[in-house]
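Here is the structure we will look at, set down as structure tokens.
Every protein chain of the complex appears in place save one, which is left out.
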Amino acid sequence: MPLKLKIHNYYIVFEKRYETGILYKVLVTIIAVIASFIIAGLIFLMLGFSPLEIYKMIINTFTSVGLMHETLLRSTPIILAALGLSIAFKMNFWNIGAEGQLYMGAFAATGVVLLHVYYGMISPDLLLLVMLLASFIAGSAWCLFPAFLKTRLGANEIITTLMMNYIAILFVNYLIFGPWRDPQGYGFPFSVNFPPYARPSLPFMSVGTLMLTWSLVTASLVFSMLKYTIPGFEIRVVGQNLEAAKYAGMNISSTIMLGSLLSGGLSGIAGMVTVTTLIGRLTPDVSPGYGYMAIIVAYLAGLNPLLIIPAGILFGGLLTAGDAMQYALSMPKTGAQILQALIFLFTLLGEFVKRYGVTVVRSGGKDGRS
Amino acid sequence: MVAAEVLTLEAAITGAVAAGTIYLLAATGEVLTERSGILNLGLEGIMLMGAAASFIFTLSFGHLAGIVASMVVGALMALLLVFFVVTLRLNQVVTGLALTMFGTGLSGFIGAPEVRRSIVKMLNPSVPEEIVLLNQAPRLPDAPIPVLKDLPIVGKAFFSHNLIVYASLIFAVLLWVLLFRTKWGLSIRSVGENPAMADALGVNVYRIRYLSTMIGGALGGLSGAYLFLGYQPFWVEQITRGRGFIALALVILAAWSPLRAILVAYLFGGIEAFQYRVPLLGLGAQTPQFVLMLPYAVTILTLVILSFSKVRRRIGAPAALGLPYSREE
Partner (left out) sequence: MEDTKEKQPLVEMIGIVKRFPGVVANDEVNFTLMPGEVHALLGENGAGKTTLMNILYGLYRPDRGTIKIMGRPVTINSPSKAIKLGIGMVHQNFRLIPTHTVAENVILNAPNVGFFIDWQKIHEELRQQIAKYGWRISPESRVWQLSAGEKQQVEILKLLYRGSRILIFDEPTSVLTPQESKMLFTTMRKMAEEGKGVVLITHKLDEALSVSDRITVMRKGRVVLVKPTSMTNRDELALAMIGRQEGASLQPQPGPRTDRPVLSVINLFVEGDKEELAVKGASLDVHRGEILGIAGVSGNGQVELAEAIARVRKVKSGKILLDGKDVTSFTPRQMYENGVAYIPPEGARTGVVSELTVLENAILKSYRYSPISNKLLIRWKEAAKLAGMLIERYQVVAPSINAKVKTLSGGNIQRLVLARELLGNMLTKPKLIIAVYPTSGLDIGAAEYVRANLTSMRNEGAGILLISEDLDELLRMSDRIAVMYEGRVVGIFDGYRASKEEIGMLMARGVG
């Protein structure tokens, strides 16, 4: 049933279309982002802040090289987690637990570092690799458990993955305030600082660029997996039509488990990246909500791994800008969150517009399309 | 000794009821919403906004304004959800999440001291600054019911709370009556089970979904207001700590029945109340976080248990929950 809006002499008609062009979809996405900026600006204006200042700071974030570096670092965990989510969502597995999986990845990576620093295990050359593996496994496990509950018992994964988030954050909290607190840390709830070889770096490029490369590589891998591999195909079919998947002879449980393994694992790696590149040790506030931002980013990118990169960079930039705004304009950090949520809402609106092509018709026309 | 006092049955029940009311209000509203077929994952965000609104309006105009504001805000946010989901037929899960993120961000923003101050100044310039910048608000007064309050144990536990606690019970009972003993209730339940059939019989599916969701949102906002004004009047960001999502699980556990929701809400209230008493018992002093994990772990456990029971087949979700309805499809 078409939706019609009358404006002066024109009707704007929204009608369900089978296929809308790529250009149209990209345009709609861009308009959605712009619209969210405008509405956010209005909200900030009402609450006593100057939208123009805010816009200037945001643009500044993307044009200054120094800030860009910060942005790239912040974007990486979001991008990695979003890549993981794109797999889960394509499978129709609502993994809201990226945040918790990220925390568990951070926990595992830190655990490896502590094993090395306190017990001398693992040689420095292998440290990063072991950390990578450990964080992947920890994140996977954190997602596999809800996946298991879903496939075996039909337990709603939205709630289970969400609950696991809180448990993970509390668990890391416990470690930080308890056994993993740095004895030389003057009582602050931090772990010991990571040694330099536990933090990714290459001599000839900045950490930011390194992380960007890492993101690109991972995105390409995820993209290829989904498009060219058998499990990727099965994931896409299971997500679209469960009955057809059964009819095609696919093992739905194992497909979902595999997808969850990858999804959680990528978020786990995001945790490792956060704790090694951004902070340098384990703290109670490992993540300002990267796991939740990843959901928005995945959606904004239409679950396309390659588009997740620019979307993730946008969000990383918003975070950096948010920090700057806090110092310069004394605006609470949650301001960035509002903007992100608005982008989410407008992207959703955009979904509607994308699904329904728009035509503008002159009213009073003689054609039968009243 | 203080510890012994605090551990009496009376104290336990009082705590359970006090904490449980948060869950009860949110769950009651969500039961209504889900009975009409809409899943409101924005509940957490609505509760947060309710709390923030109640904070600001109480500072400006007093408790009543705070309560009313929280309900209006809750209903408006729910209106946004139901518009996206019913009229634009967007995915309920994602829209709800977006709404929660928006509520989380906005509530943190307006609750922050600087912003809070400017808003209160706009609303009521006569409020002294020191009051505004305190991170707390005057607590809702208790309203003990005469006579009943002097009953042993139950008197303190049930009849000496603030008005919202009593209201929450009344709402739950009223909802039960509405759903199962009135014409409107039958229509609401039918819309949640089979909107096509209800539509064919002349029931206005869209109107019912809009109203149910907005009332559910108002109750969610009220839950946030109660949390802040009646339970824990110290403002922190994310004051709800996921209770909104737990409430969603509670609705499932209560099998979408408002009366069972009362039991389940008080049960979880009890778990929460227990959390705070554990350190006094001398247990878990070293590891308070594990105790704090209780509500979340128990929620997962209940979902697991629920899936096992054969009961699930008879007490199922409203059949059309989460599915968009369109007349042509």
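Each chain carries a letter (A and B) given by its place in the written order, and its residues are counted from 1.
Just so we're on the same page, contacts are C-beta pairs under 8 Å (C-beta built on N, C-alpha and C of every residue); 3 or more make two chains touch, one makes a residue touch a chain.
No experiment lies behind these values; they were computed from the predicted model shown.
Enquirer: Looking at the whole complex, which visible chains does the left-out chain touch?
Expert: A, B
Enquirer: Of B:Ser54, B:Ser190, B:Ser212 or B:Ser257, which sits in contact with the chain we cannot see?
Expert: Selected residue, touching the omitted chain: B:Ser190.
Enquirer: Looking at the whole complex, which of A:Ser123, A:Ser201 or A:Gln240 touches the chain that is not displayed?
Expert: Of all options in A:Ser123, A:Ser201 or A:Gln240, contact with the hidden chain holds for A:Gln240.
Enquirer: Given the full complex, what residues of chain A touch the hidden partner chain?
Expert: Output for chain A: 18-19, 228-231, 233, 236-237, 240-241, 243-244, 246-249.
Enquirer: Using the touch rule from the top, list residues of chain B that touch the missing partner.
Expert: Counting over the whole complex, chain B touches the hidden chain at residues 181-184, 186-187, 189-190, 193-194, 196-198, 200-203, 316, 319.
Rule of thumb we're sticking to: only the chains that are shown with their structure count from here on.
Enquirer: Can you give the whole-Å distance between the Cα centres of chain A and chain B?
Expert: Here chain A and chain B have centroids separated by 28 Å.
Enquirer: Which bits of chain B are touching chain A when the two form their complex?
Expert: Listed in rising order, the residues are 41, 80, 84, 87-91, 93-95, 97-99, 101-102, 104-106, 108-110, 112, 114-115, 118-119, 237, 241-242, 245-246, 248-249, 252, 286-287, 289-290, 292-293, 296-297, 299-300, 303-304, 306-308, 326-328.
Enquirer: Can you name the residues of chain A that touch chain B in the complex?
Expert: Against chain B, the touching part of chain A is residues 1, 3, 43, 47-48, 94, 96, 149, 153-156, 158-160, 162-167, 170-171, 173-174, 177-178, 292, 295-296, 299, 330-332, 334-342, 344-345, 348-349, 351-352.
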